[in-house]
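Take a look at the structure set out below.
Omission of a single protein chain aside, the complex is shown with its protein chains in their original locations.
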Amino acid sequence: MELFLYTALFSPLVGSLFAALFGASPKTKIAGIVPSILLGVSFLSSLILLVLVMGTGLTLHVEMMTWMATGDLYIPFGFVVDEVSVTMMIVVTLVSTVVHVYAIGYMDHDKGFNRFFSYLSAFVFSMMILVMSDNFAGLFIGWEGVGLCSWLLIGFWYHKESASWAANEAFIMNRIADLGMLIGIFLIYWNTGTLQYEEAFAVMPSLSTDILTWMGIFLFIGAMGKSAQFPLHTWLADAMEGPTPVSALIHAATMVTAGVYLVVRANPLYELIPSVGLFIASLGAFVALFAASMALVNRDMKRVIAYSTLSQLGYMFAAAGLGAYWVALFHLMAHAFFKALLFLGAGNVMHAMHDELDPFKMGGLSKVMKGTFLMMTIASVALAGIFPLAGFFSKDLILEVAFVEHHYIIYTVLLFTAGLTAFYSFRLVALIFHGEDRYKLFGIHPHEAYKFMLIAMSPLLLLAIIAGAFKMSYFEMVTNLLPATEYHVHSAATYWIMTIGTQIFVALAILYAYKKYTRKDIVVPDGTSKMENSFAYKLLINQYYIPYFYQEYIVKAYRELSEVFWTKIDQKVVDATVDGIANVFYQTGERTRVMQSGNLSTMLKWMVAGTVALLSLAVVFGLAARYSAEIKTFLSGLGV
Amino acid sequence: MLSPVNVSIESLNLMTLVPMLIPIVGALLILVIDLFKSEQDRSLYVMLSLLILGVDFISLMDSASVFHKNGTIMGVFDVMLIDGLAILSQFIIVGASMLFIPLALTHKRFHEFSYPEFFALFLFMIAGFQFMVATDNLILIFVGLETASLALYTLIAMHNRDKSFEAAVKYFTMGALAAGFFSFGSMIFYALTGSVEINQIAEVLSANKYADIGFVLVGVVFLLASFGFKLSIVPFHTWTPDVYEGSSAALAGYMSIVPKIAAFIVAMRIFEFLIHSGVVWLEVILYIFVVMTMTLANVWALVQTDVKRMLAYSSISHAGFVMAAILIGTTQSNSALFLYWILFSFTNLGSFSMLWISRQKNLPAHQQSDHSYNKFAGMIKTAPVAASIMALFMLSLAGLPPFGLFWGKMYLVSSAITSGYTVLALIMVLNSAIAGYYYLKLIVYMFMREPIMEDSGHIYSANATLPLKTIIGIAAIGTIFAFLAINQLLEFITMFVYNSGY
Amino acid sequence: MLDHILSILIFFPALAAMLGFVVHKDSMRSYGVAVATIEFALSLWLWFAFDSTVSGMQFMEQIALVPTFGINYIVGVDGISLFIVVLASFFTMIGIASLGETKDIKNLIITLLFLQMTMAGVFSALDAIVFYVFWELSLVPMLYIIGAWGGPLRIYASVKFFLYTFAGSLVMLVGMLFMAYFYFQATGQWSFAILDWYRLILPESFQLWLFVAFFMGFAIKVPMFPFHTWLPYAHGQAPTIGSVILAAILLKMGTYAFIRFSLPLFPDASVYFMFPIAILAIIMIIYTAMVAYAQKDIKQVVAYSSVSHMGVIILGTFALNVEGITGSIFLMIAHGVVSGALFFLVGVIYDRRHTKYMSEFGGLAHVMPRYATIFGLMMMASVGLPLTINFVGEFLSLLGFYKQSHILTLLAGTAIIVGAIYMLAAYKKMFFGVVTKEENKHLPDVNKRELIALIPLAIITIWLGIYPKPVLGTINTSVESVVSLMHEKAQTQEAKSRIPNIAKEASAAKNSVEEAH
Partner (left out) sequence: MEIGLNHYLVLSTILFAIGLLGVIRRKNLLMLFFATEILLNSVNISFAAISHYYGDLTGQMFAFFVIAIAASEVAVGLGLLIVWHKKHNNIDLDSMSTMRG
């Protein structure tokens, strides 16, 4: 069994290294194929492990070797395969296999082909470490590892200024969050004396609530970074600078869900601090709405999808925060499938449109690219949560949770967001695939992607459709580890009303989107129309001016402050002081050397002067000694 | 009818005079030789005086062993006083002189060395210094001092350049003034106590509890002034740089060591009993002097453009540094003084000899002075060995371990700490930090600048001969491997100093 | 021979340097490499012969020097110093091996060998004066290297470096003499032997003063915040090899001395000054990181970054618990490797373009992919990415200090943010974007000679990042003894509470070590 574990874990690494061998050399298909195969292997072994875990219900726990050991601290490279991690493993390996195969086609014409695959596999490896580690330190390794890989992959086209900028932004924002996580880890160590999951969680109930609260908060700050929760969300949209497969794998399916995974993993902790849980849930709900709203108007296909990812992450956090960890995990899984599908579809479209991203410049593509059209539509339906696709089961469940837990505000927000989701996703579909062939104006001749790319996507398609069917069996499995809370609305009536109501609401949103965006008279907006000048639109298109704010008041400020520190403080104050002290002596020398005029009589004068000075001192002192008694009385007379 | 003076020859115990008589006799011998056959080559005289000094050194060893056996010896109507200080300082004096004499065998001909008088005077001077340290009688101190000084003035003048005459005159005039001060000061003490023997003065003063302290202080002031002149304490130091610059480098090096140690001994004898008998005023004044001398001399050395002048100031500052020992006045500090001075004499003589061998007959056009910094630019390229040795001496002067002077510095600072002068200790170390700059300056010129003119290389050893190189070699070895000798030196010195009650 | 291995390690290079004067200019490089390799082999032997289960000093040697004044030549290594000694010889080796074409290379190599002597001496000296001797002596070769092979401002830089450090260490000397005097008062005889001093328990008031005196010397060497300005000049002007050795080894003298002297000698004072120093360290971390961000010159960036990292080391040291101190020692090694490598890398590009201004570059990733890769690796290490050597050290240091103060650690933790900011910015400026300058279009990638230096460093960076145990375990044992010593010497209540009582911890750690096996 351990064999499968290690295969699952290390074959991506091998793949990455293999591709790295060709790093400098010109493009070779082999550098793409081998890693893909190895990932397939990894996926299979994960599948086997899943079967094992599902079947026997026992979990696998291995300890490879020591990492750090000093004082009381003892951190091994330990890996655990339990219900939660195996889920993640499946998701990660599956999606990444698909993406790899897809990317062979997608990156076909790219000079950095080999490099790309080495990065991509490296990412998968780090992600596996992240989900498989049995302690927080190991988690942190993966955590930073995926950060690094996302930096590499977002900035993959480093010659683009915007790309490398986005990469750095992503990395630094994540670093901010990671600090929180690090502090959380320290807290855990100094209070529980270990970083192993079980042992730490075992001790936690005995700790005071406020310590636990701090732990929860700091860990969640870490999660916020990776999962791009408000206010650390801006990097995700910019991360779309990376190649589309990257967006599909990292910024939709896997890495961004790491935060959710962390919260789920730490459920014993969050069980103890419901207040923090509630906060997480509320933030999740807020982000869901917030992101969806930005998705409404955006004119960059990939950014729209990115925002929808953000909003779905909000859903997951909402669920996790409310203690429905398995629900969150379930949605995570489902979302991974259909969102990856969506992105890859978008990738096809981009290829077809020569990297054109503005859906307003497309339209009517359904004729030329049927396969992609089909897939993206289904993915969007799933995303919208229409019965019986994956989205329905997972998302509806979250709504139920919110309702059952009597958090009606959250419930309403999420419900409303569901509508928005449906709207913007079909706005996209409509603009891309229906209506007039606006692309003709730009002299583009779109074409369908390679067959094998579509085939590669098909597993996702399948899962996007049927994933919901696994709900119960999944529930059975995962609740061995997670709190098994069934969420059932008490009266069947309310349940049906809710469900059907939601469905209708969503359906209406879809229809409205279609009606609005398949009209004949849709033109590429030029900033003149009334709607575009409305305040709301401006607010949304500028992402609530948050990036602007960051740029102006944080980045700029930081740069200027450093400038000041260097030129003013470091040079003008600190260093100047040091040189000043040296100069004082030197200048004293320069000034007083005239004393050495070289004239003999001056010298004699100095000598005599010295003697006279001494004499006068002596006389004063002598007199003082002689009349000391009198002086004393005199002074006492003065009352000294 | 006069009653016959009956003084047993033993009670005179003339042995105490031997170390002084040897150089005197030697000097006379040299003169006599010249009388019979003049126009001898200088090497003869050099070797003769070397021999004489050697003998003198041996006799010193002898008296050292005597002292080792039965402590301090008085002699010749208790005028002579052979105690540890006397012996140690004479070792230094004679030793340094032995290192100095061979420097006369230069490659270029400097005509002072062709006169036998030079060597005669030199030996007289040594005798003078020996008298100075080997007595506590103010008269004899005065006589010794003046004998030595007068000889020294002449030696300087014999270098026979405008500058050397100027230097001689300056030194002479101020020396005369200092002599006046000394005699006046001793007159006051005589007036107060009716004696010119330091230990008796001490007794009398402490007997009447320093009744009229005011007059004592006046006396002290004048003695301070005269010894301040000898030790070049600021503000009595003004002669030093000029005299050093004017006289030949070798002699300058010599002057920075021997006259000072002699003066230090006397200062020790006079001032320490005063300090110990609680003349706070003197303590304060000495404190001020020490700090002023160290710091100001350093500060002036910073701005020098001529290496020799820089070394002059640096030796002023070193003198100030060592003055601290007298101020502290514990056995440890006094032994530190000797240790320091022995190591200093090696290093300083070495560095001045480096200047000496790089001495051209007449000034090249592009140089404003004999030993301007520029002259040494890029020396590492043209004369690596010489440069390294010079750098070695500079580092040692800067007090960088493990070279000679570091140990002296360390021990002295430690003595300051052990007797509670913490602030003084800090000032001392910070001063050596400042001093670091100007020693470094020379190293920078030698190692990090490009040579000014390419032909050079030979100019750094223009004046070198085997004897000179040997001397420098000895100095260098003494400086590098000092740390091996420190232990023995320390034991030896401490024993002598302690047994002579300081 | 093993009994005298330390003395051999110290004086063999010096002897070799002396003989080097005779070697002909053309074969000097090979001579240097040979000598340095032997030296490194010796140091490796030292490592293997070292018994990592013993916490005390090993390979002790003692020769009387000035017994009347208690000065003896005592050397020995424990887990704290061992690895720095090895690292020093290692850097000397690869440094000489990868020397580029420089003017009068002969003098340079001789100087480097002398420098190696002083470094070996400092880290194995167990007598304060001997320590001081090597400590001061190490200034001279560095002065020469900077001053003779440096950039336009080299003389200013070298003199500043020398005088600044010299002044500081003289104050330290006063402290040492005081310490010896106290020992004299307590026991009636002089001794400068550190191990003797360890047995001395001073009243707190004295501890404070002495701590300050020593602090002056160490802080300037490290360099800590207000005393750091000599470093940018030194690095900016020094030749590549100079900066490498300076950053990799010489700076470690200060931090090492803190652990060797300040902590065990003055436990109460250490606790008393813990927070002020921690705050200084935090200023170092954030402030210098921001200054680094403002730099135009890549070498200055690296220079300031090493100040910033030294801040973390200081912080770890003054965590005063096993985790922190072990971490800081490990970080010393880590930072040595990484910043050394970074300076090498800067040297590589400087040799090609003779400029260090980042604005001159851009798009290098396209022209020199291998160079970009190694640089990226080292940058990520310096940013403190897990599984690189730096992370282990930084993690442990911060972890350790967290025990003492939460909020300060939170502030110090920003190191991982600000560090990322300036490093990524610099990397972006140099390697990303399109190649603008004509002369950059055809730069040759790293050549064999440079790889000699870079590959081993890269390997160490990864290897010790993934498997630090062999080093960490050894350090750990010695640190535990130090901490327990501090705990039992501590007098004030606060100190007792701040410094953990190892007695129990030791056993726990032992177990964990066993498990690790």
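We just call them A, B and C in the order they show up, numbering each chain from 1.
Quick note on the criterion: a residue touches a chain if its C-beta (ideal position, glycine included) is under 8 Å from a C-beta of that chain, and two chains touch if they have at least 3 such contacts.
The structure displayed is predicted, hence computed values, not measured ones.
J.: Given that one chain is not shown, what are the shown chains it touches?
T.: If we consider the entire complex, the absent chain touches A, B.
J.: Going by the contact rule already stated, which one of A:25, A:601 or A:636 would touch the omitted chain in the full complex?
T.: Answering carefully, the residue with contact to the hidden chain is A:601.
J.: Among B:49, B:97, B:186 or B:418, which residue is in contact with the omitted chain in the full complex?
T.: Of the listed residues, the one touching the omitted chain is B:186.
J.: Among B:112, B:245 or B:272, which one touches the chain that has been omitted from the display?
T.: B:245
J.: Using the document's definition of touch, tell me which of B:309, B:375, B:409 or B:441 contacts the absent chain.
T.: Only one of B:309, B:375, B:409 or B:441 touches the chain omitted from view, namely B:309.
J.: Which is it among B:81, B:157, B:339 or B:405 that touches the chain not included here?
T.: B:157
J.: Given the full complex, what residues of subunit B touch the hidden partner chain?
T.: Those residues of subunit B that touch the unshown chain are 138-139, 142-143, 146, 150, 153-154, 157, 162-163, 165-170, 172-173, 176-177, 179-180, 183-184, 186-187, 190-191, 194-196, 241-242, 245-246, 303-305, 309.
J.: Going by the touch rule given at the top, which residues of subunit A touch the chain that is not shown?
T.: Counting over the whole complex, subunit A touches the hidden chain at residues 593, 596-601, 604-605, 608.
The rule is short, and it goes like this: only the chains that are shown with their structure count from here on.
J.: Which integer distance in Å separates the CA centroid of subunit A from that of subunit B?
T.: Their C-alpha centroids are separated by 77 Å.
J.: In whole angstrom, how far does the Cα centroid of subunit A sit from the Cα centroid of subunit C?
T.: Distance between chain centres, rounded to whole Å: 35 Å.
J.: Between subunit B and subunit C, tell me the centre distance in angstrom, where each centre is the average of that chain's C-alpha atoms.
T.: 44
J.: List, in ascending order, every residue of subunit B touching at least 2 other chains.
T.: Within subunit B, residues 437 contact more than one other chain.
J.: Tell me, which residues of subunit A touch at least two other chains?
T.: In subunit A, 582 touch at least two other chains.
J.: Under the stated contact criterion, what part of subunit C meets subunit B in this complex?
T.: 64-69, 107, 129, 132-133, 136-137, 139-140, 143-144, 147-148, 154-155, 158-159, 162-163, 166-167, 170-171, 173-174, 177-178, 180-181, 184
J.: Which stretch or stretches of subunit A touch subunit B in the complex?
T.: Against subunit B, the touching part of subunit A is residues 582, 585-586, 588-590, 592-593, 595-596, 598, 600, 602-604, 606-611, 614-615, 617-619, 621-623, 625-626.
J.: Name, in rising order, each residue of subunit C that touches subunit A in their complex.
T.: Subunit C residues touching subunit A: 160, 163-164, 226, 228-230, 287, 290-291, 293-295, 321-323, 326-327, 363, 365-366, 369-370, 373, 380, 385-387, 391-392, 395-396, 398-399, 402-403, 406, 409-410, 413-414, 416-417, 420-421, 424-425, 428, 431-434, 466-469, 472-473, 475-476, 479-480, 505, 508-509, 512-513, 515-516.
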